[in-house]
Each structure stands twice: as C-alpha cells, then as structure tokens.
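Quick one: the structure is below, and I'll ask about it shortly.
With one protein chain held back, the other chains of the complex are shown just where they sit.
Moving on to subunit A:
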Amino acid sequence: MISASQRLWRTSPLTYVALVIAALMSIYPFYYMVVIGTRSLDQINDVPPPMLPGGEFGANFGRVLDNDAANFLKGMLNSIIVSSVVTLSVVITGSLAGFTFAKLKFRGRNALLLAIVVTMMIPTQLGLIPLWGMMQTLGWYDSLYAVTVPFLVSAFGVFMMRQYASQAISDELIEAGRMDGASTFRIYWNIVLPALRPAAGVLGLLTFMETWNSFLWPYAILSPENPTLQVSLSFLSYAYYTDYSQVFAATAIGTIPLVLVFLVFGRQIIGGIMEGAVKS
C-alpha cells in the first residue's frame, strides 16, 4: 500500500518549478514596492528599470511626512485605532454570541442562527447610499465613529466562533460551572473564552487585516483631512502619481505591518481559512 501511494503522490521536480514560479510571482510586487520606494525619481525612470533596492528610502519617506495633503501619520494612527477597536469588539461579541448559539438553549435559536448565516451572503454595498445619508443625520460624517460603529459586530465572527465552540467545549464543562453556581457570563468569561482562544486569535487576525485594508466605505465617508491609511494612500497616489518614489515608500510602510503579522501568525491564519472552507 505504501509503495502504491508513494508512486501516486510522487512529487516531480516540475511540481517544485511551478510552485517556485508561483511563489516568486506572489512575492515580486512586494519586492518591487521596496525597490521603487528606496530609489530616487531619476533612477526609476531609467531604462532598463532598477532591479535592486537603493538607499533613498529616508528621503522618499521624508517627503511623505512633509506632505500636508496626505495626512499620512494621521491616517496611520486612525487605522490603528479603528482596526484595534473593531477587532476587540468583533472577538468579544463574536465569541459571546457564538458560545450562546453553540451551548445555550433558548427559543428561536436555530432560526436566529440561520438569519446570521443568511446575512453573510448579502453584498455589503447594497446599503451604502442610505448608510452615507444616516451618517450625515448622526453627525458622523468624517468621524471615526462612522468607520467603527457599523463594524463592531460580524456575522462571520459569530458563525466561526459558534462552529469552534460546538466542538471545543464539552457540555460537561458548562454543567460543572453551573453546579458551582456560576452565572452564565462567569462561565463564558472563566471557562469558555479561554477555551476559545485559538479560534478567537484567528478571528482577531482576520478582522484586523480586513479592517486595516478596507477602502470603499472609509473613502466615501472620511475627508482627506481625517483619513484612514488606505484613504491617505489613495489621495497620495492621485496627487503625486508622478512621484512614484514617495507613493511607494508610503505604500511599503502601510503594508509592512500586516506582512510582519502574517509572517508570525501565517500558519494559524491559513489554518483558520482552510478549516472554515471545509465546514461551510
């Protein structure tokens, strides 16, 4: 049997060649971002184009910081605030609701869970125009509330935590907590949340990346004076599209934090995405 399956799964050198090419194509644009971001404007207009990083990053990024139109640092700070708050909230509300759907009995449970799953299918852009109007009414135009509050909960988060909680937490564990007279919230906080930590971590990472990278809504509701990082980058690229060095230096700085997070937690993120795919 072993030999049969080995023959079957034999990995030929061509497999590696194809995968290495795919990996290089995935990584190349990052490398290119670094090359252009560390070169002066004169150098990038050369033919053939430069292929190695240069030493001009400081000068390029200095122009970004001096640039009053882009508000880059403010955008970075705003993105850090918004992404952190949204992530924390999605993980807390998601794990609390996910635990509730997985382990507590109440009337209407299945119907409500189905409602949450259905909302995951609805395209987000459908409500964009009225939401924009609502923000005017609330006085949230150009405010961080507009890009935070609507995203404090996530149907995907509830569903993912529900799936994980159903298999990771035994009913006996919860029953034991009840025997000791613990309230439901205490059971959640002391027993369930620690047990959900692996899934909560993945959900947190995915939520942080999604919020950090979101574009359409912040672009619609924030002004260039109070942008998120992505909005700031877009204005920088419109206004200075001839100064590629500056734009690329800023883009690299805006991208590197997430790449570092991914390099550290990539295995868990990929595991979470692949598990989610099989279950749904």
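We take it that contacts are C-beta pairs under 8 Å (C-beta built on N, C-alpha and C of every residue); 3 or more make two chains touch, one makes a residue touch a chain; residues count from 1.
Just so we're on the same page, contacts and distances are computed from a predicted model.
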Answering from "NADH-quinone oxidoreductase subunit K", "ABC transporter permease", "Spore germination protein KB" or "Aspartyl/glutamyl-tRNA(Asn/Gln) amidotransferase subunit C": the UniProt protein name of the missing subunit is "ABC transporter permease"
Using the touch definition up top, pick the residue from A:L73, A:L114 or A:I270 that touches the left-out chain.
A:I270
Touching residue (missing chain; options A:A59, A:L88, A:V117 or A:V153):
A:V153
Missing-partner contacts on subunit A, residue numbers:
1, 4-11, 15, 18-19, 22-23, 25-27, 29-30, 32-33, 36, 44-49, 93, 96-97, 99-101, 104-106, 109, 112, 116, 119, 121-134, 136, 149-150, 152-153, 155, 158, 178-186, 188-190, 209, 212-213, 215-216, 220, 230, 233-235, 237-238, 241, 244, 247-248, 251, 254-255, 258-259, 262-263, 266-267, 269-270, 273-275, 277-278, 280
